[in-house]
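Removed: one protein chain of the complex. Kept in place: all other protein chains.
Just so it is clear, A, B and C label the chains in written order, and each chain counts residues from 1 on its own.
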């Protein structure tokens, strides 16, 4: 069908097959090619999907007029050269997280796509889960009021990665979700990271990352490779309501609590702020039904719609840049032992 | 009976009645007097306990030879003068947390009691709960191996206190428990605190407190007055096993997980620390039965036994001083936005 | 105040003190006397409540014109003679469960109170908990639709009672709640009980009680003294929604599930009932906030209001009779090993 878009998946390793499968089964897309230096790996994937073309040559892919977009699922250090070449060839790009291996190179990618009028999207898959989409909707509709805090816990027995610490391994999930949920995106005024390496593995295996937001709100992520219990929980405290997302609870994943603390701000002028002015709401709890849908299917839909309509995707290059900026600031805070002031001019722009 | 010890309770406000009741029902103690400037309050308490003597005069209490010890449950700023007077009068002392309103004054109290050969105890009540006593036993017997991390969460809708922030309100519980459990007591090398006041209440209502310990272990406490869900959970990760204490779970409060990560340290000399050298244990989980006993009853037992045998109580003045030192360091970190190096010479001594 | 009602509590054993305390603290009631053959026990209770009159003579109580009502908390076999004497003396009566030790005697009590125009109430305390009151409201307002099933589980390590089996010890709670919630009260068409005594204790320690209701709904109670885990859970399946009450869950005691099975009844006429005609709703879940209030305080309010207004109390003598009838039918089913048809003429009347 002439209206569908052609796509090539670059990289057939861990994540590429998931991307390829979702492009293949989407009515919006034609999966045109799988590109990997390891042709055997590419061919095995193509066979499972019913015979897509395979190639080891990125140039072939970029020269193919039937290909409108590329999905990059290669190691982080190669994201920048592949994406820049693709943009130069006029292809739309979706790229795995982290968007690049440094904020400077990420900014170049964002600028190049902007200049060429092409879509640059970051594959923040978690943002397209039914739970996160529902939370974004609740926030957008004002159900939570002002956001006071976001607290995320992501702990489990995890593989100690050879190349990255626990912040870079796990926190991108938490940060990309926060970026997606916060009305202005993830633009903290300061970042503080504390980490520990109690097994002498050569990198932080336990980490605590705090962010102070304009207006006084706080964000926090606890990431841990050494926990025998598995927890994936996000709490968003709002001035009106609070939402708790327990990603491992089978039946009630998102719960909205109509409880909280009310401070009578007007009454406080000129007098001591006393506990007598606080009131507590103990209201109902509510768990919205969530549709069951694979997040990656929603992500490839979003990519197609951004290309077709010309609007930015909900997880665009700027969101990838904002997440990367916080990770870099966290690493710097970890090294220096101080809160790391972030300069917004250097980071991603607010949404 | 001549072997029992005489005690007076100073302060009949919030906590004094609990102390008085437990002294009254203990076979080790004779409750001799209740002392409070508000004689009506003291008399009401005495009546409920069957007619104990009441007085508004601390001097009367300290002059009474039938009184061997005093329990101080007055505001924190009065702990130092009352305790110093009691020690000068030859009385043993147990004092509410925090032990004093500053580390300098706490050190004077510790030094005075030492010089006089008297017991100075801090009433860290949580340490005497069956769950914490069991965890201390597990650690002492080597079940957990080396401690890698302690993570504590204590969140709930709480009253915004007029005089203290959320750290000083809630974290003393977590810190006193960590002090009790860590083999050398709570002597971190550095303390980092991050807090937020998103309601503009004039003080931190949400707090994250990190401590780096010698050898690479980390401690962390999350305290929050604004959470609609109530969580009180402590995780102690060890090199051999990990224990999880869920204080609100009715049936399985303490669970020991025989799971974890093994790093083959010997094999790592001179080579790259690779994930291939890591192995995972997925062993059994075990929840020891806990006896039901009021913590404060065990605390007054401990006070009597320390006096009778001459050994230091398990939560002595030094432990109160160590907890206070961390709280002060946290406040300083909060103000300066930096990790606060703690000098051990200024803090409590390790156990 | 002249409008308050005078009450005497008969029996100062296990439950009497709770009744006396709630009458004492209610603005609707004057606690006039405590009556018990054991005067020491009565006096001790009176002292704790501030000096109420005590007596060992029921006649004194019944002759006192200041006493409008009596609350009977004596052994079950004495309920009938005390209540009949009280009614004869013109007193309103509230009586502990079971209302009597046999349905014939219970019917006499109901008839006598009716004839005298006096209130006869059964103290089904559980019905006055905030959770059960909320469920009754949800049902009355049509939130659940038609009731399809009620399933109750009440299991725990329990004391093996010397005089009654597990059905008579625990099931009155479940049955009185079902009687309170079912629109017509607890009037099953048949009762089937299966019990086991695997420890040879001389009576059933594990029991399963089933009831078939007119229209096809089913009720079931699982009671068990030998379970190491404690469960108290009630599920009410409705044609529109289903409610789950977990009495031990600290935070979400009552949850309403907007999920279920829809059968297109019209479409089934004359054709095979096929699975294609079934549809599933997977809607939201909702937990209403419950006010915290002692159930017994609400019960004594209800007693006062029934007397003052002349309307029957929500747990009247008929409800006590209906519960008793099911327990007797269960015992008979247990003995004969058959489903026990219940004749409504012999049981309590529907509400």
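Keep this in mind: a contact is a pair of C-beta atoms (placed from the backbone, for glycine too) under 8 Å apart; a residue touches a chain by one contact, two chains touch by 3 or more.
Quantities reported herein were computed from a predicted structural model and do not represent experimental measurements.
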{"item": "Listed residues C:222, C:253 or C:314, member touching the removed chain", "value": "C:222"}
{"item": "Residue, one of C:47, C:88, C:140 or C:196, that touches the chain absent here", "value": "C:196"}
{"item": "Option touching the unshown chain, where C:76, C:93, C:244 or C:298 are the choices", "value": "C:244"}
{"item": "Touch criterion as defined above, residue of C:167, C:257 or C:303 at the omitted chain", "value": "C:257"}
{"item": "In subunit C, positions touching the absent partner", "value": "146, 148-149, 151, 157, 159-162, 190, 192, 194-202, 206, 208, 210, 212, 215-218, 220, 222, 224-229, 235, 237, 239, 242, 244, 257, 259-261, 263, 265, 272-275, 278, 280, 337-339"}
{"item": "In subunit B, positions touching the absent partner", "value": "251-252, 258-259, 282-289"}
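Going forward, only the chains that are shown with their structure count from here on.
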{"item": "Length of the line joining the C-alpha centres of subunit B and subunit C, rounded to whole Å", "value": "46"}
{"item": "Euclidean distance of C-alpha centroids - subunit A vs subunit B, Å", "value": "40"}
{"item": "Where subunit A touches two or more other chains at once, by residue number", "value": "259"}
